[in-house]
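Worksheet: the structure to be examined is printed underneath.
The complex appears here minus one protein chain, its other protein chains still in place.
Showing chain A:
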Amino acid sequence: MSLSRTNDPFAQHIDWLTLVLYLGCVTMGWLNVYAAVYSPEDHTSLFDMTTNAGKQMMWIGTTVLLIICILVINHKFFDSFAYVFYAFMILMLLLVLVAGSNINGSRSWFKFGAFSIQPAEFAKVATALALAKYLDVPGMNLGRTKELLRIGGIIVLPCILILASNETGSTLVFASFVIMLYREGLPGWIPALGISVAALFVLALVFPKLYIFAGIVVLYGIIVLLMPRYNRTTRNLLSMAMIGAAMMALVTGVDFFVNNVLQKHQRNRIKVLVDPTIDPLGVGWNVTQAKIAIGSGRLQGKGFLEGTQTKFDFVPEQSTDFIFCTIGEEHGFIGSMIVIALFIGLLSRIVILAEKQRSKFARVYGYCVAGIIFFHVMVNIGMTIGLMPVIGIPLPFFSYGGSSLWSFSILLFIFLRLDSRRTALMRR
């Protein structure tokens, strides 16, 4: 391949569908940030730089510059410097623990004047690149424990540092790499086990332990009865009994975990998820008000800038983590449906593009992008509608905030840059 081809104008090779979906998300996000901070008394301007909406406009502007930079950089750059980025991010995460400013009880921000930057947001990008680089070797077998441990190491290292700065939400995002690993050959039972554990965890919170134990025993009996006779070997029965016992132990452990390991606000968030009616004015305030905001939107919504819940500050964090409430209230079920469809479309498009990549590096990276965005969307929207515990992570492209907009845009456009290289090659 020649130099001239790689320097083809990127406009010809970029995936326009993804770009349109992206622009749709960002524009809707900006308008909803405006709606969330809008005050009917002083007719807040969309471009008022003192409000979140005005600042978001500036963030969008800088993001466009960033995107242009990414698209003109040689695609090799990301491949070659993947580990450098990773190392740099680890350094930043260490630095922020020492020199960062304390915002809302977490020491995870660098402050520059009126603006602050959260390195944890960018750690996702660097980790995705590092993972892509690591997996981009022929013969990589994810069934091997040694490889799994190394990959786990790459993921866990930034996790520990982010956890140390008290950003539990951002740490949990790293679980999303499982999606990529699954695609790359991670045995299916590992994610299945993870989901089962999570399900048991929730069950243990909702129902008394005794019921769950009884349920496990009954389930065991049913499975044994349904098993083909030739499969009912002592070994099989015994290993199944072991699994059952482990489940019971897990359920017993949940109480201990919730009461002794989790911090108080985390414990409360889980309690609220289980029973939203407890303490609606205190612990349950966020969730209750968020549900009222979304629920009161009905089918068509109250109209742009007409939402009383968001406009009058009933929903906390409404331009950042609870931005979906504004959408739900002002644009109703139709608006919510459009947003969810937008995300499902974007995610599916990324997966399809990733699958088309010739280089493994680009494919792995693409699945990482899809996984990270999916996890954010699932948790963020889930918490506003009471299906997930309240975890403070932003809704990609929608939530107000420079770090999150920058990091998600960088994440996505590095992939689009890698992808444009593929189409450029195909055109040849």
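Basically, a residue touches a chain if its C-beta (ideal position, glycine included) is under 8 Å from a C-beta of that chain, and two chains touch if they have at least 3 such contacts; residues count from 1.
Here is the rule we go by: contacts and distances are computed from a predicted model.
Only one of "Peptidoglycan glycosyltransferase", "Beta-ketoacyl synthase chain length factor", "Dihydroxyacetone kinase subunit DhaK" or "ABC transporter permease" fits the UniProt record of the hidden chain, and that name is "Peptidoglycan glycosyltransferase". Within the whole complex, the absent chain has one touching residue among A:13, A:55, A:269 or A:291, and that is A:291. When the omitted chain is restored, the residue from A:61, A:153 or A:185 that touches it is A:185.
Listed by residue number, the positions of chain A touching the unshown chain are 39-41, 179, 182-185, 289, 291-299, 308-309, 311-314, 328-329, 332-333, 336-337, 340-341, 343-344, 347-348, 351-352, 354-355, 367, 370, 374, 378, 381-382, 385-387.
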